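Here it is, the structure in full.
Every protein chain except one is present and positioned as in the full complex.
Per-chain residue numbering starts at 1, and chain names A and B are given in the order in which the chains are listed.
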Amino acid sequence: MNHFKVTIGLFIPCYIDQFYPQVGIATLELLEKLGLDVGYPLLQTCCGQPMANSGCEKKAVKVYQKFVKNFSSFDYVVSPSGSCVYHVREHYNILEQTEQVKKVRQSTFELCEFLLDILKVDDLQIHFPHKVGIHQSCHGLRGLKIGTGSELVTKKQSKIHSLLAKAEGLEIVELDREDECCGFGGIFSIFHPDVSVKMGKDRVADHERHWAEYITATDMSCLMHLEGIIRRQNRPVKVKHIAEILNTARR
Amino acid sequence: MKARETILNRIKGIGLASIQLQELELKQTDAGNYLPEFIVSLRNAGAEVVQLAEHENASDFVKENFPGTISFESIESWKKYGSGSTLSMLDKLESVFIEGQIAVAENGAIWVSDRWFPNRIIPFITRRLILKISVNDLVPTMHQAYTRIDWSELSYGVFIAGPSKTADIEQSLVIGAHGPKSLTVLI
Partner (left out) sequence: MINHAKAAKAFLRNEKRTDWHDQALWFVRQKRDRAVNQLPEWEQLRETASQIKGATLSKLAHHLLEFERQALQNGVYVHWANDAEDFNRCVLKIIRKHNATKVVKSKSMLTEECHLNPFLECEGIEVVDTDLGERIIQFRNEPPSHIVLPAIHLKKEEIGELFHVKLGTEAGASDPTYLTHAACAHLREKFLQAEVAITGVNFAVAETGAVVVCTNEGNADMGVNAAKVQIHCMGIEKVIPRTADLAVFTRMLARSATGQAVTTYTSHYLKPVPGKEMHVIIVDNGRTDILKKPQFLNSLKCIRCGACMNTCPVYRRSGGHSYGSTIPGPIGSILAPGSDLKQYRDLPFASSLCGSCSNVCPVKINIHEQLYSWRQEVSSARLLRTGKSITMSVMAKILSNSSHYQAVGLIARRLLARLPRKMIYNSFNVWGLGRELPEPPASSFNQWYRQNRKNTKL
């Protein structure tokens, strides 16, 4: 693939835009370092998942349409969020399936998938000398299949592990429960706060039991939830989005 | 009969597009040696395993090692514990010896049907069950096992895998629930 001919639309989900700009910056810088032509539509807002997961997908249609309009001119749409990408791919089925809609649904990728499946990168020269626990965000794992769910009896693969395999100094810690949900779940975190927080606490504890310094994930939403718990309880472990680790190449 | 017609009409009224039932691809049974796997499965299911040499007679073995066992190789037992027997009499059964017809290597299940014992409750009400199975009747999986059963003659049959058990209290496995507390398999 000739990197210089394709155009990439950078999709930065709303909560990353507002609260975690550094994740958006890391994603952009990484794609630029790889020599890609990256555009960021300034009028983008959200994929519409919050409404849809609340049962109001009909109310989200305008947001969906806006998304399609913003991104349909790009060859690929890349985002540092498995969950939002999954939503665009799976749940934009309620829109009239015009060529534009079909194109956007097919060409929207989560960052790790894009790096491995489309760009086929081998070594990102990552330098991150820390013990890292990988939290497999559910929508990326079971929805986009960027890894093999622990329930399945198929050949194990994990795109995050593949991308981090050659990272310098980075040690991946094994967890007791390799892919248990963190309990964020979008509106679930608001309407079922007690179970949600308990799930998050357990997830943090699993990482701490294995001496992880950082928890990383493909979704900042999981990490926002876990970080909220970590900070509330003054735990030592930190969170870092996978894009931030992938973007640590020594220049 | 009203409910019958209502339900059937409701189903037919939905008019689902018919999906063709696919033929099941049965893996060819190779004449492999399934005995080691079978023995592991039996032990996992909580059964005791005894391998008899060719010259050893199963009945003699039972007589020697489990005295007082009611063997259904003897016609008298058939009569005594048949349809005329009472539950209180059957409840006193301590040890019973029955011949199994088919055995499944992958899970340790052994097929018995009531053609081979006079009262259906016997394999359950007895405290100890002893099953004999021939290596020739060993198949790798349930797929092969089900093809061997003669359904035209059957009125009641059961696969038995180990002694009765439960883990309903805090997931602690307890061997011996309503059925036998022990199962011995003679191969």
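Quick note on the criterion: a residue touches a chain if its C-beta (ideal position, glycine included) is under 8 Å from a C-beta of that chain, and two chains touch if they have at least 3 such contacts.
Just so we're clear, the structure is a prediction, and the values are computed from it rather than from any experiment.
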For this session: Based on the whole complex, identify which of A:Val6, A:Ile25, A:Leu95 or A:Val173 touches the chain you can't see.
Result: A:Ile25
Problem set entry | Residue of A:Ser54, A:Ser72 or A:Ser162 touching the missing chain in the full complex | A:Ser54
Seminar exercise, completed: Among B:Ser59, B:Ser85 or B:Thr141, contact with the omitted chain is made only by B:Thr141
Seminar exercise, completed: Logged for chain A, residues touching the omitted partner chain are 12, 14, 16-22, 24-25, 28, 39-46, 48, 50-60, 62-63, 66, 91, 138-139, 141-143, 149-154, 177, 179-181, 183-202, 224-225, 227-229, 231-232
For this session: Quickly run down the residues of chain B that touch the omitted chain.
Result: 1, 3-4, 6-8, 10-12, 14, 16-22, 24, 26, 41, 44-45, 83, 87-88, 91, 104, 106-109, 119-121, 123-125, 141-143, 145-147, 149, 151, 154-172, 174, 176-180
